[in-house]
Every structure is written in structure tokens, then in C-alpha cells.
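Structure record follows, encoded as C-alpha cells.
Shown here: the complex without one of its protein chains, the others still in place.
This part shows chain A:
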Amino acid sequence: MSQRQVLQVFEQYQKARTQFVQTIAELSTRPQNIETLQNAGVMSLLRPLLLDVVPTVQQTAALALGRLANYNDDLAEAVVKGDILPQLVYSLAEQNRFYKKAAAFVLRAVAKHSPQLAQAVVDCGALDALVICLEEFDPGVKEAAAWALGYIARHNAELSQAVVDAGAVPLLVLCIQEPELSLKRISASALSDICKHSPELAQTVVDAGAIAHLAQMILNPDARLKRQVFSALSQISKHSVDLAEMVVEAEIFPAVLTCLRDPDEYVRKNVATLVREIAKHTPELAQLIVNAGGVAAIVDYVGESKGNVRLPGVMTLGFIGAHSENLAMAVIVSKGVNQLAITLAEETEDHIKAGVAWALGQIGRHTPEHAKAVAVANVLPRLLQLYLAASSSEDLQIKSKKALKNILQKCVHLPALEPLLHDAPPNVLKHIVGQYSKVLPHDSKARRLFVTTGGLKKVQEIKAEPGSALHEYVTSINNCFPEEIVRYYSPGYSEVLLERVEKFMPTA
């Protein structure tokens, strides 16, 4: 045999391997093939190919593995059990950039499924290798490493802490400053994942100087980058007042507010979340947002968006209104209550309605003026209906009850209380009658109206136990009216009259 023929065998073998891994990588992109591939024992075949002499085969094998592990957690577990991870981690430091990218992809795909799998990735020493990859020159490798780190940190505080301890944060902050958009995006997302767990982790990220760089990217035209930037900022500011103040000091207002009109829905949602996380801490921060015209922007945002996207905006209004009566008044002046009323009427999902009910309760609980503003928007009957509806969730019922109670305890606007008097259950009725008993002794016109609209009749029909608060209120209402009228409207008065007719002896 000639030398050529001998070499031909090798060439054929190499070609076949390359074709095999490429086909597997191709096939594993489609979810319907995965099961077949798994049953055919693809894992055990790919593993030796990771150690192949040809770099292309290695890379493609890693890519195929990554795609498989990405698909579900069983396959990811199979990757862990197959002892493939140490191999990958070892080669992360050794091989060329394409292989590094593929290996980081596999690590990411494994770590994404559960905290246990992520822990397995950490245990095999992947973090140090990934952090070294962050120092690589190639943006693609950095991106893959940042992505994997983000997925590891996403699960819980311990994993996040491990990522921080590996020294990833300063490098991620450096990655944000790179010109490549996708790298910026992914490192912002990784930072967001790291600092979402605890104030300490967020503080580490802040100490690395992330806020200034994140704040610079607020006006970037790329929507997906903006999503991640706002998410990172909101995760930082959610933990404590200090962190929120540091975010505010980066002068993100009022630039942030323009992003509430962004064409991208998630950008808007993340901005609203950021505003919410800042506003919830102290009255001063809320005041700052109000003074920047943030309430108007949020109200418009609530009006323009639908469904779940609305929720952060609604909660922002609630948080701002909860701090002080001045801020609540600012929300009312900015037409926030009307918008909330519209939202309450439009939305179908319970948790959003619960959020709206809570926000309304927070705004209306300060003074009679606030309560009147809320009551005039005609939300009280709707809240009562939500509280009584059997189809409402428990949380919604509790929230709407609390809101009703908060508002009713301050409300002296009788026309709004009127409709509630007729179909409120006793525990709500107590507050309504209580408000009437406070107002009626001092207002003669209201007394007249109370009789003509049938309120007095309704009050007489209430069966209150003697000694209860409700009974006390009813008595004090009755004391405001002449005895005949009270008796006239008491139930059973007609029978008493008829009895008197029977007993009457005509003279002569």
C-alpha cells in the first residue's frame, strides 16, 4: 500500500467525525430531536469527542453538548454526571477562543436549570476559569463567560457570593465599558443577577463603580441593553436607602422618565420598576421623583400599558402615596387616582387588581380630602364588589377590604358612601355608619338628604347587637332625628299602626 492510501483512511475518519458532530449540533437545535438523540446515547458519544485531536471537532462537540444541556435539566444532569465539566473547565484555560466560547456555553446551559446544577458547576472550579475568560481579548469569549457567570449567580445568594468571591464584579464592570453592545448587555444582566439577592452583594457591585457606567447607558438607543441596564439599577436600588440614594445621585432623573415612553415594552417595565424601587424607600426620594415630574410620567405609563407591565407603575403610585399626605396629594393632582380607577375597571387579573386596590388604599388613607378624591373616582363600589366576589383571590379580598377600611375611615363625602350603605356586609357597614354618625349631627342638609334617599330606613333595618360599636353608631344617628321619623322608618311600623286601627274605639 502506498502512503497516500494510509493517510486516506485517517482523512476519512476525520471527515466522518467532523460530519458526525456537526450533524448532532445541527439536530440538537430542534427540540423534537432531543429525545431521540438522548435515547441513541448521544452523551456517551460526545464525551470522547471533547478530547479529540482536531479542534473543530472539539468545539462542535462542545456546542452540541451545550445545546443538549440547554434543552432540559435531565440532560444537564447527565452532563454533570458524565464528568464532562472538569474537562471543560480545564480546557477553558488552555484552548483557543472558539473552544472557550463553546465551553462557556455548556457551563451556562448546565447552570441555568437549577441551583444544584449551578452548584455542581461551581464545585468543579468553573468560576475561576470563567473569570479568567473575562480578561480575554475576544469580546465573544467575554460575552460567553459573563453570560455563564450571570446564570450561576441568578439562583441564590450563596452562588452569587461565590461569583463575587471569584472576583468577577470588577471585570464585569470593565465589560460594561466595552464598545460591543451584546457584551454590555450581558454583563449588565450578570450584574443585575448578582446584586438582586442581598444588600451586601449589591454594595459590592456599587463599590466596583458600576452605577456610573450603568447610568451612562440610559440613553443608549439599543432597547435590549436598556432593559438590562434598568433591571440592574433597580436590583441595586431595591435593597436599602443608601443604595437607592447612590443610584439617584448618578443623576438618572429626569432622563429615566423619557424611557417610560420607549417603544420597547420591557424597557418601560424595567424603568417603572426602577422608579418603584427608588420611591419605596423614603419620603425624600419619593419627593424627588415627584418634583422631577415622575408621577405624571408614571400615570401616563399606567394609562398606556396593559396587563402585567402596568403593575410596577401602579405600585409606584401606591408607594409614593403611602409616604405622606403631601405626596398622596401630588398623586391625586397628577390624576393618578382616575388612572388607577380606570385600571381597576379594565384589568382582569387578580394580582393587578390587588395592587391597584392597595395603591388606592394608600392614597386615600391620609385625610378626608384624600378620601374624597378617591371616593369621587367611584372606586368604592368596585372595591366592595371585589371584596364580596367569590371569584376574587384571597389576597385581592384582603387588599380590597383593607383599602375600603382605610378610605372609609377618613371619608366624609356622603354621596359616595350612599350606595355602599345598601349592599355592604356588616364589617364594612360598621365603618360607613360610623362616618354617618360623625357627620349627621353637624349637617342639617345631609340629615334631610339622608332621610329622602332612604338611608335612615336602611339604618333602621340594621340588626346590631346592643353594646357593639355598630349599635352605638346607629343610636347616635337616631339621636339626630325626631322620634316620629325614626319610628316611621323602623321596620314593622305599619303593623303597629294597623294594630292601633284595630284597637281604636270610635266615639258615638
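Keep in mind that, in the parts below, a residue touches a chain if its C-beta (ideal position, glycine included) is under 8 Å from a C-beta of that chain, and two chains touch if they have at least 3 such contacts; residues count from 1.
Keep in mind that, in the parts below, contacts and distances are computed from a predicted model.
A.B. asks: Name the absent chain by its UniProt protein name; which of "TRAPP subunit", "Spermatogenesis-associated protein 17", "Rab5 GDP/GTP exchange factor" or "NADH-ubiquinone oxidoreductase chain 4L" is it?
C.D. replies: In UniProt, the chain excluded from the picture bears the name "Spermatogenesis-associated protein 17".
A.B. asks: Any idea which of A:41, A:179, A:263 or A:482 touches the chain not displayed?
C.D. replies: The one listed residue touching the chain not shown is A:263.
A.B. asks: Sort through A:245, A:300 or A:418 and give me the one touching the missing partner chain.
C.D. replies: Once the missing chain is taken into account, the touching residue is A:300.
A.B. asks: For chain A, which positions touch the chain that isn't shown here?
C.D. replies: Within chain A, the residues touching the omitted chain are 138, 254, 257-258, 260-263, 290-293, 295-297, 300, 326, 329-330, 333-334.
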